[in-house]
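The structure under discussion is supplied below as structure tokens; questions concerning it will follow.
With one protein chain held back, the other chains of the complex are shown just where they sit.
So, chain A:
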Amino acid sequence: MQSKLNLDHKLIDSARTAARNIAENVQEFVDKNTTVTVERTVARLLGVDGVDEIEKPLPNVLIDNIIEGGGLSRGAAFWIGNAIVQTGNTPQEIAEKVSTGEIDITKLPIADDKKIMDAVYSVAQQMVDRIKNNRTTRDNYLKTLGEGEKPYLYVIVATGNIYEDVIQAQAAAKQGADIIAVIRTTAQSLLDYVPYGPTTEGFGGTFATQENFRIMRKALDEVGEEVGRYIRLCNYCSGLCMPEIAAMGAIERLDVMLNDALYGILFRDINMQRTLVDQYFSRIINGFAGIIINTGEDNYLTTADAVEEAHTVLASQIINEQFALKAGLPEEQMGLGHAFEMEPNLENGFLFELAQAQMAREIFPTAPLKYMPPTKFMTGNIFRGHLQDAMFNLVSIWTHQGLQLLGMPTEAIHTPHLHDRMLSIENAKYIFNNAKNIGDEVEYKKDGIIQKRAQEVLSKAEELLRDIEQEGIFDTIEKGKFGGVKRSFTGGKGLDGVTEKDERYFNPFIELMLGGAK
């Protein structure tokens, strides 16, 4: 493709090479370690679900029992497999018996490796097939019902009550939304377990639970049939339970997941060792399940300046791309993130935004880029806010963004009301239709403001990536080079859940899922 921005391909290649080396260094660390949530995910994928009498999820009960017995470094698959061989029970029955104290899972006699493997792989294969079937179901829907045109219109619901969310989501779909994201309740990312069952109470959002996923999936399938468009469901695969949420999403056929390699470290103060191990397995699952991931670079711009720090967004996108490739996630599922967050009073700010979005489009030609709306400079003036969102929509259609998270005129006031969403969808549809082919018609002036801006951002990103390659990602984060946020290697939440694997460790799902559905 001819670059409209006259970008230097050698610089892009050099930036990617640096990012690949960064990701490879981290991968060495990731391959040596596991975490409590990775093992709970294995338990879930082997069919463990439900809670005990104090509402503690059985995957937690089971993994805690393994930890008490000092067996986490061997992995949940080993212990569950052994228990299947020894008791003839299903993983769910085993978890229930652990919960009542009937089984102490690490104290059972140890069967021979071959038997353990056979037992685990046969159960694992059932889940892998189920997830593969979900992919087929989605593909069938896309074939028979079809889908909205890109940029997909992406709106959030956030009532706290899953049943109220359903009403809002179905209304949004009827108004034209293509993707419904159910915002999670404040601070769910810091829970080291996933709550259970349908929920009706939440602050600023709704708990991500498997039952809530199921309820919303069903509602969106119904409304999809009605409007004649497949409606995608999005949730948040971040925080201390990243891979567990990925597994739940894969099982319940979610379509989009927020899933960033660095976001939790920077913005939720989750320990970096923990997040980097967790993100790997979560992305393998997302990749296999055909789920589009969304990365969180837009968040950098809420803490750092969107003009000065634009290159850190690009650098992070390139790093996220390389981490995702390591986990076998294809480019078509990489919703790399960025945002329209420059100060609106900036002279020619629109041109800079256009340059940034066009640059991302050219550097990641097949990725369904996720474009985030203005939030930081939304003021409560809903009339001006509606205009800011219109400018954002214009950049999006112009530069062929993939997923358009619609801005709301009431941003900075409240989570969207029913008609806020309608007004925003109307805004986007008007502009997407009215300026549909503007990107195919308009070229940029050679060495003009737009071209120069994009070239400058690329060159600074390439320089930053080569720096990080020298220092390593851990040191870079410790120095606060992303989003201006400093995090230490041993600080933050969740480090005590990280364990080095022993030589007999195995996780069947990495082998069965890595590289996508074949």
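Heads up, the rule we're going with is that a contact is a pair of C-beta atoms (placed from the backbone, for glycine too) under 8 Å apart; a residue touches a chain by one contact, two chains touch by 3 or more; residues count from 1.
Convention: contacts and distances are computed from a predicted model.
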Options "Electron transfer flavoprotein small subunit", "Cell shape-determining protein MreC", "Beta-lysine 5,6-aminomutase beta subunit" or "Formate hydrogenlyase subunit 4": UniProt name of the undisplayed chain: "Beta-lysine 5,6-aminomutase beta subunit"
Contact residue for the chain not shown (choose from A:Asp49, A:Glu147, A:Asp192 or A:Asp305): A:Asp305
Residue, one of A:Leu11, A:Ala171 or A:Ala435, that touches the chain absent here: A:Ala171
Contacting the left-out chain in the complete assembly, out of A:Met117, A:Leu351, A:Ala412 or A:Leu495: A:Ala412
Omitted-chain contact residue, chosen from A:Lys150, A:Arg214 or A:Arg268: A:Arg268
Touch list for chain A against the chain that is not drawn: 160, 167, 170-171, 173-175, 186-187, 189-190, 203-204, 267-269, 302-305, 308, 343, 345, 375-377, 379-380, 412-415, 417-419, 422, 484-485
